[in-house]
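Every protein chain except one is present and positioned as in the full complex.
Each chain gets a letter, A and B, in the order it is written, and its residues are counted from 1.
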Amino acid sequence: MLEYVLSKYNFWTYAILLIIGLYAMVGKKNLVKKLIGMNIFQSAVILFYISIGVKKGGATVPIFLGDAHAAHGHEIIIDAAHYFIPLPHVLMLTAIVVSVATTGVALAVLILIYKRYKTLEMDEIMKIRQDTGA
Amino acid sequence: MIWQLDVIFCLFVIICAIAAINVKDLLAAVIILGAYSFFMCILWTEMGAVDVAFTEASVGAGVGTVLFIAAVNKTKRRSKD
Partner (left out) sequence: MKVVALITVLMTGALLVYGIEEMPEWGDPNSPASTHVSPKYIQEALGKTATPNMVTAVLADYRSYDTMGETVVVFTAAIGCVLMLRKKRKGEKGEGD
């Protein structure tokens, strides 16, 4: 049992983090808490993709280790089993930058909401909206 | 990669995530989120994604935390849940 859990511990971590983020987004009433949950959710997905790129058995980071200038112009045989998969890394690099951009826009919207309603709790905002009929 | 170290960092990440959504003080929650990002960084460095790790350390943990602190500073610091 323990061996079974340990053989995929990265995937279990990803599942637990995704559940925590989803719970914060759905169950918490404070808007900043919802945003924190969204950040946790995003890094959980990124962790999943990075875990796919790992190869066991002597693989290293995807950077060519030999002399690149001497290699230019010649045919070089590179064994794919010696390097991790670079494609998930590239996609997640883009995803991190985009996630920070979305967080910035969401925080700007949050400041506007606070200016208008003077609170950040979801239930109070809904109550004010019902009372004023807006 | 050393799997014992990896498991310990996975546990740290989960603890930081649970703490970040349970703390009532929003500034503390944001700082714990920054710590969570840095632990995530270590985990990715262990998995060989060095480019992703330093992008996360500078953009995710640095700029993201600064944006969060600025927003919390302009709004309320206490939260009810």
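FYI, contacts are C-beta pairs under 8 Å (C-beta built on N, C-alpha and C of every residue); 3 or more make two chains touch, one makes a residue touch a chain.
No experiment lies behind these values; they were computed from the predicted model shown.
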In the complete complex, the non-displayed chain touches which residues of subunit A?
7-12, 15, 18-19, 22-23, 26-27, 29, 51-57, 59, 62-64, 68, 71-72, 75-78, 80-81, 83, 85-87, 89-90, 93-94, 97-98, 101-102, 104-105, 108-109, 111-112, 115-116
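One rule holds in what follows: only the chains that are shown with their structure count from here on.
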Whole-angstrom distance, CA centroid of subunit A to CA centroid of subunit B, is 11
Show me the residue ranges of subunit B that touch subunit A in the complex, using the header's touch definition.
1, 3, 6-7, 10, 13-14, 17-18, 20-21, 26, 29-30, 33, 36-37, 40, 43-44, 47-52, 55-56, 59-60, 63-64, 67-68, 70-72, 74-76, 79-81
In the complex, the residues of subunit A that touch subunit B are 6, 9-10, 13, 16-17, 20-21, 23-24, 28-30, 32-33, 35-37, 39-40, 43, 46-47, 50-51, 53-54, 59-62, 84, 88-89, 92-93, 96-97, 99-100, 103-104, 107, 110-111, 114, 119-121
